[in-house]
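With one protein chain held back, the other chains of the complex are shown just where they sit.
Up next is subunit A:
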Amino acid sequence: MSALSGTTPAAPDPAATGAATPVDPPADAVLDLRDVHRTHGSGPAAVHALRGVSLVVRPGELVAVMGPSGSGKSTLLTLAGGLDSPTAGEVYVEGQPLHALHRRDLARLRRRRIGYIFQNLNLIGGLTAVENVALPLELDGAGVRRARRLAQDALTEVGLMELGDRFPDQLSGGQQQRVAIARALVGERRLVLADEPTGALDSQTGEAVLRLLRRRVDEGAAAVLVTHEARHAGWADRVVFLRDGVTVDSTAPLAGVEALLAGTGR
């Protein structure tokens, strides 16, 4: 059932790509992973990082992925973000099959629609905080003034409105983390992918970051959070457990706050 990636490099024009929705992905899915495999190397030395994982994330949904080291959770995130291709299986973002996109279109999709918060922050040392945050918008053709204004809004959202002119090495680890988060949330990102996003932060600041992520999701984005911290996964609508490259379990959907409060008698 799983088509090999890269076997259909039909370079579609952007208009057609937007309309084409092959093999009926769930209509409202922002992210749709279908029986995804990822193998590194071959023969007896092959490492099977993912061995057939399917996952659908809809707007307004925050999904946490938990699992021990080597379970495949970070691999899952790089495939979801189009930073790597599956060995087998398919990845759709907003209905677009990543394997069928031209490189240029894939790059545009990544810049416009997907925000990444990775352990390695990847801030550019020669750019100020606001320039770092504005960069993806400018690369995408936004005017400098508009990009800077949106970047400043995003920095304000993470509580760094005063520090936009600082360079990364003039910021604390926690502040750098928040710049990276502002960069992931800036503009109209529909899919936010986070890999241990609170790594460098104390627990209060870490919680503030998760509140930001939660708020963005409640406003209609979709997010995948990879973490080994149960406290962080607690912010999710659904928690998926990976082990040895396969999904072993996931939590049932939650009731709304009103129902939960009724359960406590409040």
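As a working rule, a contact is a pair of C-beta atoms (placed from the backbone, for glycine too) under 8 Å apart; a residue touches a chain by one contact, two chains touch by 3 or more; residues count from 1.
Rule of thumb we're sticking to: contacts and distances are computed from a predicted model.
S.K.: Which listed name, "Transcriptional regulator", "Peptide/nickel transport system permease protein", "Acyl carrier protein" or "ABC transmembrane type-1 domain-containing protein", is the one UniProt assigns to the chain that has been left out?
M.R.: The correct option from "Transcriptional regulator", "Peptide/nickel transport system permease protein", "Acyl carrier protein" or "ABC transmembrane type-1 domain-containing protein" is "Transcriptional regulator", the UniProt name of the unshown chain.
S.K.: Which of A:Arg149, A:Arg166 or A:Arg214 touches the chain that is not shown?
M.R.: Looking across A:Arg149, A:Arg166 or A:Arg214, the contact with the absent chain belongs to A:Arg214.
S.K.: Provide the residue numbers of subunit A that touch the chain removed from this figure.
M.R.: Residues touching the hidden chain, for subunit A, are 66, 68, 211, 214, 228, 230-231, 233-237, 239, 241, 248-252, 254-255, 257, 260-261, 264-266.
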